[in-house]
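First the structure, in the form of structure tokens, and then the observations on it.
Presenting chain A:
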Amino acid sequence: MSESNSVEKRILESLKSKFGESILEDGWEGALAPKRIKTFASREKIVEVAQAIKELGFDQVISQGGTDYPKDDIFKVNYHLIAVDNEELKPIILSLATKLPRNDPKMSTLTNVWRSAEFHEQETFENFGIFFEGHPRMERLLLPEDWDDIPPLRKEFTLPGR
Partner candidate 1 sequence: METFEDFLKRIIVVVFWLLLLLPFIIFPFIFIVVPALGIPLPTANQVLTALLDPLKALPLVNDLGLGPSSLFFKIAAFPGFTFAALVATGIILYERKLMAKVQVRVGPLYAGRFEGILQPIADLVKLLFKELLVPAKADKTFFFIAPSLSLALATALLAVIPLAPDIFIARSEVSLLIPFAIIGLTPLVILIAAWASSNKFAFIGGLRALHQLIAYEIPMMLSLVGVVILSGSLDLFGIVEAQRGLWFILPQLLGASIFYVTMLSELERIPFDLPEADTELVAGWLTEYSGMHFGLLQLATYVKFYALAVLFTLIFLGGWIGPAFLPPFAWLLIKLFFVITFMLLPRAFMPRVRMDQLIRLGWVWLIMLAFVNLFIALVQASIGVIL
Partner candidate 2 sequence: MEVVERQGDYLTMSVGPQHPGSGHMRLIVTVDGDIIVKVKPDPGYVHRGAEKMCEVRTYIQNIPHLERPVIIDSCGILFAYVLAAEELIGVQPPPRAQYIRIIMAELNRIISHMYWLSIYGIFMGHSTMFMWPMGDRELFIDLAASIGGTRVTFSYFIPGGVRNDIPPGFKEKALKTFDYFVKRLKEYEKIYFNNPLVLKRTQGVGVFKREDAISLGVTGPNLRASGVASDTRKDEPYSMYDTIDFDIPTYREGDSYSRAWVRLEEMRESMKIIRQAIDKMEAGPVKQPMRGQIKGKVGEAFARTEAARGTMFYHIVSDGGKFPYRVKISVPSFRNLIAMSHLLEGNRLADMPVIYWGLDYWPVEADR
């Protein structure tokens, strides 16, 4: 484990040396687990950080999704990244998170960094109302065209009968 752990540590350290402590959300311990790296970037810097992560070898967005925290008045957006073409990084999933204020849910798109984020961002847009600036097609994907309620995955949207 120590040998494989060192790869994750090295990646995190190289990111930290570039962007400072802000890359760690919950300190050093929270960010590292076997085969897992959790990083954080503010929305102003996320494209820069994403570019650096891509240069390290993470070439696919496996998942992108938001989480609604009405108590803290934020949305958290997670990008989960994997490397399919890099033997050393293959076991690792890297999570890149950012926080957006609920009253201004906007961030710049990462489709220019990873093309595979395109449909995921569209889905997050319709489910949370988070607007991705610079996305080629910021429109409905899964929801019906006549959906006129609030975005359904926000916490204030309650399921009828529950």
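We adopt the following convention: a residue touches a chain if its C-beta (ideal position, glycine included) is under 8 Å from a C-beta of that chain, and two chains touch if they have at least 3 such contacts; residues count from 1.
The candidates were selected such that all candidates are chains of the complex that A comes from, given by their letters.
Predicted model, so just to flag it, every value in this text is computed and none were measured.
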Review point. Touching chain A in this complex, which is it: 1 or 2?
Key: 2
**Study point:** Residue ranges of chain A touching candidate 2 (in the complex, touch as defined)
**Key:** 35-36, 59-65, 67-68, 78, 80, 82, 84-85, 90-91, 93, 95, 114-120, 123, 127, 140-144, 152-153, 157, 159, 162
